[in-house]
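In this view, the complex is presented without one of its protein chains, the others remaining in place.
As written, the chain order gives the labels A, B and C, with residue 1 at the start of each chain.
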Amino acid sequence: MTHLLIDFSGNHPLTIMNPLLFPYPQEAPEWSVSEWFNTPEPITLASLRGRVVVLHAFQMLCPGCVLHGVPQTSRLFQFFDPKDVAVIGLHSVFENHAAMKPDALKVFMHEFRVKFPVGVDTAGIANRIPVTMQRYQLRGTPSLLLIDRAGRLRSHKMGQVEDLAVGAAIQQLIDETF
Amino acid sequence: MTHLLIDFSGNHPLTIMNPLLFPYPQEAPEWSVSEWFNTPEPITLASLRGRVVVLHAFQMLCPGCVLHGVPQTSRLFQFFDPKDVAVIGLHSVFENHAAMKPDALKVFMHEFRVKFPVGVDTAGIANRIPVTMQRYQLRGTPSLLLIDRAGRLRSHKMGQVEDLAVGAAIQQLIDETF
Amino acid sequence: MTHLLIDFSGNHPLTIMNPLLFPYPQEAPEWSVSEWFNTPEPITLASLRGRVVVLHAFQMLCPGCVLHGVPQTSRLFQFFDPKDVAVIGLHSVFENHAAMKPDALKVFMHEFRVKFPVGVDTAGIANRIPVTMQRYQLRGTPSLLLIDRAGRLRSHKMGQVEDLAVGAAIQQLIDETF
Partner (left out) sequence: MTHLLIDFSGNHPLTIMNPLLFPYPQEAPEWSVSEWFNTPEPITLASLRGRVVVLHAFQMLCPGCVLHGVPQTSRLFQFFDPKDVAVIGLHSVFENHAAMKPDALKVFMHEFRVKFPVGVDTAGIANRIPVTMQRYQLRGTPSLLLIDRAGRLRSHKMGQVEDLAVGAAIQQLIDETF
């Protein structure tokens, strides 16, 4: 028995203090990735069931991503035990596609020392909003998504998030029974 | 049942990834305070049993405290739910006593917007190392101490600590059964 | 002959771009100091004629001073040649006098590694606004004052000032003929 006032069995909202976490989590949709970096083989969300998943959607020429989101995601990747937490980058290009193709992303990742796995969000119809971005209804980049061990989307935040809040939120998801 | 690989029943060290947390926790000694600020009445460690306790030992003229420790402690005080986490400052003066008396501390706290409760560590014999500092064997300031819901000292770190690590460590202690 | 569009001979305002510098400089009043630190003997403004003077008015328990003003003044002290620029601190206590007496200031300066000379602004009547603060009509701390080689007050700025602007302003005063 834990002290957490979380009851997934009924219809009550979750009683959770961390402002990053939703009261009404829903199943996270599978992502759609056309190409992977920093991983020997493709990664599916389904395969990560049982682990907490940090999904960081970014664009390599987005200042908020370069200055805050990507460095923070690197810290998360370094800090948490991969047995508990999978940290995944998602390159969700919805503008200026020609300047942010996978080859350019590869250079960016090398130069900015990005070590976590990054998937290229599958291009959308007419090269617009990519597929995973649509599925998750992302409003822009950077966006931080937290998925719990049971595959539920528990947090979705665009913009800059404090390390303290994200560290506590991830740890809370690590610690939940499921 | 939780997924945490923590077994307090036997002699095994705790299997914990957060580098701030000890493998072998021990009971935290009660503090000794001669004067309190930001609280209507004195606070004992014993009275906080059941809550996680963040104890931040500082000196008002210690640069590492002023620049890092005290602002971080203010963030912790703002972020965590007081029902789960008690954030307490301890003014442990072990040098330059004349310049850091309680009246000066009061000015410091007003000017630096310190809102969390702060206790003045009881002066030691011959005005040297104060009593709580001795009991906890603090090596200097700033020092961050984390005490779990069962009253055990789980972390003791001098110097600057990353928000990510301290946020995750506190959340882990929040989430533990006991 | 210099290229500077500065004409001190007539009544025209100075044509100066640096936003820190006044168009109409006036003679800087002598300071009044009751006690000095970091200097073998008292320093008068008059004795610095021929050098640019950076006068940083601060209080040891003022957050803007501790976090910005004093560290910046230390950088100025380290960077500029003392043959050209005299960097002087002025401890202008106008509130909470008991907590910021010279003995406490001495501790502050030791702990925060303040190496530039600091004078204690002479206490005012009834222990209120100190004498130099009145003479210069300072509105608070931190305040940065720049005095040119000819003893004229050329800049007076309360609050945080960018290194770029202050570096350029001081260099401009260094470079002026007089």
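Just so we're on the same page, a residue touches a chain if its C-beta (ideal position, glycine included) is under 8 Å from a C-beta of that chain, and two chains touch if they have at least 3 such contacts.
Fair warning: this is a prediction, and the values are worked out from it, not measured in the lab.
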Displayed chains contacted by the hidden chain, counting the whole assembly: A, C
Those residues of subunit A which, in the complete complex, touch the missing chain: 61-63, 66-67, 96, 98-100, 103-104, 106-108, 111-113
Residues in subunit C touching the chain absent from view: 1-4, 17-18, 75-76, 79-81, 84, 149, 162-172, 174-177
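Everything below uses one rule, namely that only the chains that are shown with their structure count from here on.
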Chain-level touch network, classified as line, ring, star, complete or other: line
Farthest chain (mean CA position) relative to subunit C: A
Centrality ranking, top chain (CA atoms only): B
Top-ranked pair of chains - ranking by C-beta pairs in contact: A-B
Mean-CA-position distance for subunit B and subunit A (Å): 33
Rounded Å distance between subunit B and subunit C, as computed from the means of their C-alpha atoms: 39
CA centroid of subunit A to CA centroid of subunit C, Å: 50
Per-residue overlap in subunit A, given as positions that touch at least 2 other chains: none
